[in-house]
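Left out: one protein chain. Kept in place: all the others.
Letters A and B name the chains as they come in the text, with residue numbers starting at 1 for each one.
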Amino acid sequence: MRSSKTRLAVLATLAALPTAAVAYTAVAPYPSTVSATTYYSSGTYHGAVDVANSRCNYWGAETGVSATVYWNVTVRTSGVVCNGNGSGNQNEALLNLGSGWSFRQWHWIKTSDSYDRTCNRCQVGNLGGTGNATGPHSHFQKDQYGTKNTSWYSSYTTKGEALDRGELMGYI
Amino acid sequence: MPRVPPPRPSTPGDTTSPPAPTKAWRWRLGAVGGLLLLGVAWGLWPAAREEEAPVVGAPRPEQEASTEREAARHGAGQEVSAESGDALAAAPRYDPTTCWSDLARFDEGVRVDTFREWAAPLLASRDPLVRMYLKERLTELIGGDAGRALEVLSWTKEAGPKEFKVFAMALKDSEAVHRPEVARGILDLGLDTALEPERRAGVLSALDTQRRLSAETLTRLTDFAKDPASGEAGWAAARTLARVMRNDHARAADAAPYLDGLLTIGQESLDEHVRYMALSTPMETAPVLDARAVGRYAQVLTTEGSPDGRGAAAHNLALSEDPRRVLETFERAFGPEQDVCVRWALFRFSARAAGRDALPVMARMALTDPRFQTTYQDFERIYASGVMDFERVWLSLPDQDPYGCLHRD
Partner (left out) sequence: MNRRHLPVWVSLWLSSSPCLAAGAPDASVSRAPEPRAQACSVEGLMDSIRRGLQSGSPAYQRYLRELLKESAVTLPEAALREAFERETAPVMVEHLAAALAARTDRGEGVETLRLVAKRALGDADPAVRAAATRALRRTSAEEHTGDMYQRLVRDASPEVRAEAATNLIEDNQYVYAGAHGPASDVAVAAAVASSDPAVTARILGNISTAPISAESAQRIHALVDSDDARVRAAAVTALGGVPAAQMERARQVLATRYRDETDVGVRSAILQGLARLGFSSAIPELRRLRGVDPRLTGEADAWIQALSTGLQEWSLLLREKQRVGQAH
């Protein structure tokens, strides 16, 4: 029997359609110091959060989101690079957040763990400085359709602050 | 009674200069030592074992050994090369968690007036999980009570960084934050010049969960954010405006007063970061712009000095009540624009503004700047395939950053 209740079900479904971007907690990938926030950066406009630790290729670079999600991993540099090898050569873990939103994590060094994967704070590489970098660090950037969003970092996370692994950086 | 140190190694501040090898060893010794000390403490202080009623079981020797085996088995990665001597040693893949004795009693008995004293040892720890619990527990304790909320607000004036984070975030998430006297207290403290900018930024951010802002509050935040002296606190004020705009838009579909304030900040602030926050963050609400907002954003396209700010204006202009006018604005702005990244914004957001109908305009842009010809062909092919939704168009692009605009690190 066909019921008119179906219409209500369909309308209820409208609100639940997976169209809105979802929210996650961004966390530090290793013990680190906040070297740039989306507000503060030295030099040119940055629009991202950097966390750094000088021990290149020692710490594993955990994906900086505290949730199980699918990471698209792109390796552009295969060797060990700690102090930069030119813009565009950074290794990247990319999280699609839906509705055109993305969250990117850069500069890690390729390891055997560097492949597309669904995981929660798993190590996709080692702390490094691939791409446009002057030292080993991780760069976290959120954008929608290629436009940077700078509001995600927590105002309770400040430049120069020491973060433990897994400690809150912001909400994406 | 002596406290057993948390069994969590950490290296705060170990970031700005390469550590000496001794520092690495100190770390490793610290990690192992922490476990040993824990074991020793357990053995030396039987009273602790029997009288303190720990919430959790004692660490067993086999557990400790297992944990160390785990740490040894897992390096940071499996292709660690010897760039430095340290790299040969495997970094710990995981930090052991901390279990706290007496926490159940804390949870059951704690009140706002005892919170700071009781929570002090937990707040002093380097345990993110327990700090998150404290934040959530404090939110529960505040509840809808304005007096408790104002007491917690008073703590934020001089709390240390980690404490401050817990107090301010708990306040932000409480029901009492919606009481007018609490919101007013937060605003007054956030605008208090006696506090340092980072602390004011954190205090102001406690207003981010407001459901709406009064006209007076909106004006005060706008004026503050565009004040050259406001610094990071002004940046946070602009973000608060944008956040509450999102809340109010979801509730009442009304973004106009907030957008007006943000555009004023975006056009008048002398701080590039504050302007960018104000110009870009409406993207989180995605308001459909009326004629007035279109006019103001269009002005930003030609007057804003920062390429990122102009790009952000193009982003938000793409959603309007008059897509044709926006398309004309984009086409006019493209020729004089010298920055390839802003041109890329005008190009892609033409598609967001008018979909397939934007293709002729995009084709003319690609004639003006041949670097865009390949990208134009990508858009043309995707629209020809039948895809209309700009989100899917975007995901179908072979390269979402064809001009290296996200790579300005």
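Keep this in mind: contacts are C-beta pairs under 8 Å (C-beta built on N, C-alpha and C of every residue); 3 or more make two chains touch, one makes a residue touch a chain.
Model, not experiment: these values are computed from the prediction.
Peer 1: Of the residues listed, B:Glu136, B:Asp223 or B:Glu380, which one is in contact with the missing chain?
Peer 2: B:Glu136
Peer 1: For the chain left off this view, which of B:Ala90, B:Ala256 or B:Leu395 is in contact with it?
Peer 2: Selected residue, touching the omitted chain: B:Leu395.
Peer 1: For the chain that's not shown, point to the residue among A:Ala36, A:Leu97 or A:Ala133 touching it.
Peer 2: A:Leu97
Peer 1: Tell me which stretches of subunit A touch the chain missing from the display.
Peer 2: Against the left-out chain, subunit A lists 2-11, 13-20, 22, 67-70, 95-100, 113, 118-123.
Peer 1: Which parts of subunit B are in contact with the chain that was left out?
Peer 2: Residues of subunit B in touch with the missing chain: 1, 3-8, 35, 38, 48, 50-60, 62-64, 66-67, 70, 93-109, 114, 117-118, 121-122, 125, 127, 129-130, 132-133, 136-137, 139-140, 253, 286, 288, 319, 321, 323, 351-355, 385-392, 395.
Keep in mind that, in the parts below, only the chains that are shown with their structure count from here on.
Peer 1: Centre to centre, by mean C-alpha position, how many angstrom separate subunit A and subunit B?
Peer 2: Taking the mean C-alpha position of each chain, the two centres sit 11 Å apart.
Peer 1: Help me check something: in the complex, which residues belonging to subunit B touch subunit A?
Peer 2: Subunit B reaches subunit A through residues 8, 10-19, 24, 75-81, 83-84, 86-87, 89, 91, 93, 95, 126, 128, 132, 161, 164-165, 168-169, 198, 201-202, 204-205, 232, 235-236, 239, 242-243, 272-273, 276-277, 280-281, 283-284, 306, 308, 311-312, 315, 344-345, 348-349, 352, 390-391, 394-395, 400-401, 404-409.
Peer 1: In their complex, what parts of subunit A are in touch with subunit B?
Peer 2: By the definition above, subunit A touches subunit B via 27, 30-33, 35, 38-40, 44-48, 51-61, 80, 82, 87-88, 90, 96, 99-100, 102, 104, 106-107, 109-113, 123, 125-127, 131-133, 139, 141, 143-151, 154-158, 161-168.
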